[in-house]
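To keep things clear, I will list the structure first and then write my remarks on it.
Complex shown without one protein chain; remaining protein chains in place.
Entry: subunit A
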Amino acid sequence: MSIRHSLLALLQEGPRYGYQLRGEFEERTGSTWPLNIGQVYTTLDRLERDGLVEKEGDDGEGHVVYTITDAGRTEVTDWFAQPVAATNPPRNELAIKLALALTLDGVDVAAVVQAQRTASMRQLQDYTRQRRAAATSADAAPAAQGGPKANDAAWLLVLDSLIFTAEAEVRWLDHCEGWMAQRAVRAGKQRTAVAERQAAEHPAAAAAGTRAVSK
């Protein structure tokens, strides 16, 4: 996640100090990816060093206020214009775990798949529940405050992203399970075919042969 670009983008709306930036970031993304204030100030230091923001001074209460520079605005425009680079897939612990489970002896892959599916499903249920609650409160907003707030919409969007990601995980697990079942059937047929051929060629050795190829 680019904290750097996120903070810079928020500064386009006007000068802000660190705590304000953190608050606005979390409000828009529903605190899904919490920022610590140290990260915010380190990032602001680097942005200043790179000429993308400037210190505007003090707000009178001891907060250092930052403002975006022209170079900073160009950087934000470029960020929105460019797709997020997906050339280097993020490390996916689940894919790694299943790949290892499948290739190592003595791991019950079906059990790994089912345990994960239950956990992913529960997460999907929780996100769906939160989304319904958030949509209800966004719908309730118009009468009271003149229209749903942009930040509510942003939070719904983030929840949808979490929901679709969890859905993809469950679908992928279903796919893995189906694929493993097919492979097991094929392996079984192959064993039967080999055993039948052996039985035809060496009727006497058939019983022993079945055992020998069952690996």
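The definition used in the following text is that contacts are C-beta pairs under 8 Å (C-beta built on N, C-alpha and C of every residue); 3 or more make two chains touch, one makes a residue touch a chain; residues count from 1.
Heads up, the rule we're going with is that contacts and distances are computed from a predicted model.
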Name per UniProt, for the chain absent here [options: "Ferredoxin family protein", "ABC transporter ATP-binding protein", "Cytochrome c" or "Serine/threonine-protein kinase RsbT"]: "ABC transporter ATP-binding protein"
Contacting the left-out chain in the complete assembly, out of A:59, A:108, A:174 or A:196: A:174
Touching residue (missing chain; options A:2, A:42, A:114 or A:161): A:114
Per the touch definition above, residue among A:67, A:130 or A:151 touching the missing chain: A:130
For subunit A, residues in touch with the removed chain: 30-32, 34, 114, 117-122, 124-130, 132-133, 163-164, 166-167, 170-171, 174, 177-178, 181
